[in-house]
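What follows is a single structure, and I will ask about it in a moment.
Excluded from the complex is one protein chain; the other protein chains are retained at their positions.
Right, subunit A next:
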Amino acid sequence: MEERMNQDQPSTEGRCGRFWNGMDLLKDVTENKHFLPTGLEGVDTLLGGGLRQGQLTEVTGPSSSGKTQFCLHSASHVAAKHMGVVMYLDTSNSFSPGRIATIIDGTPGLFGQRAYGVQLLGFDLQPKDVRLKSIMRNIICESVFDIFALSEVLHQLEVSLLNDKEKNGGSRIRLLIIDSISSLLAPIIGGKYPQGRAMMISVAMTLKKLADEHNLSVLVTNHMVSAGNGAVKPALGESWKAVPHVRLVISRERGSNMCTATVLKHTLLYAAVFSFPPRWFLMYAGQQQQ
């Protein structure tokens, strides 16, 4: 796999020749790295506008706290409001097209009416459903059940994004969602086995590379595990901690429909004047001096 990936990358000189100055970066950020609103007002305010293109956002929380709902909501909103293509990688068979349709339709009354059968949903292509259809066709879902499949899908995605860049001057894919990345990583991580961690970091690097080069916003979900004393913490350990640009924790009171989101980590200074993450600037400035 390593070999294959290296072949697709440009030569070393090609990569090193590409340096940026601060103004280039600022231009790139203002032109290409937009915030994609999730449609959840509170969360958008918290995140300074939404899920940022070029960044990796992690949503974590206990079971049934609303992580998948967050993903479905973001997918629907990005597809509906930006007409962007959303790639949804599903590991737990929880991608619910019915729920997506309900969110896009914006009629909460339909929520839960799956109970009364298919007919009542009434999505039989009435005029307004043409819109629904075009939006929903922009959400592409793929089931992924192991880490190898994930690497393969990401590789294919990268190739198709590169082709799009060459031929059409950019892809319409805006958002990549992996729900949940931790269920793929859980079987290989833990104990004293470094290989699993290496695979995790390799996936993380691919995701961040895709995000940066193709202006994707990447959204992944993570589990919570016990931290002792009845407390919980995000899974995947310390080395994963450094990966996401933004970490959100979602919690829900049992039996309540209100979810609460808390920011654990955010690389962008909140309400900052400059609209780029300061850390990037430093990183690239360092390269330039060489």
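Keep this in mind: a contact is a pair of C-beta atoms (placed from the backbone, for glycine too) under 8 Å apart; a residue touches a chain by one contact, two chains touch by 3 or more; residues count from 1.
Following the convention adopted for this analysis, contacts and distances are computed from a predicted model.
*Asks:* So one subunit is absent here. Using its UniProt record, which name fits best from "37S ribosomal protein S25, mitochondrial", "DNA repair protein RAD51 homolog 3", "RuvB-like helicase" or "Cdc45"?
*Replies:* "DNA repair protein RAD51 homolog 3"
*Asks:* In the full complex, which of A:27, A:81, A:133 or A:265 touches the chain missing from this view?
*Replies:* Looking across A:27, A:81, A:133 or A:265, the contact with the absent chain belongs to A:133.
*Asks:* For subunit A, which positions touch the chain that isn't shown here?
*Replies:* Residues in contact with the chain left out: 1, 4, 62-64, 68-69, 72, 85, 88, 91-101, 111-112, 114-115, 117-118, 121, 123, 132-134, 136-146, 148-149, 151-152, 156, 159-160, 163-164, 168, 171-173, 180, 182-184, 186-191, 193, 195-196, 199, 223-226, 230, 232, 235, 255, 257.
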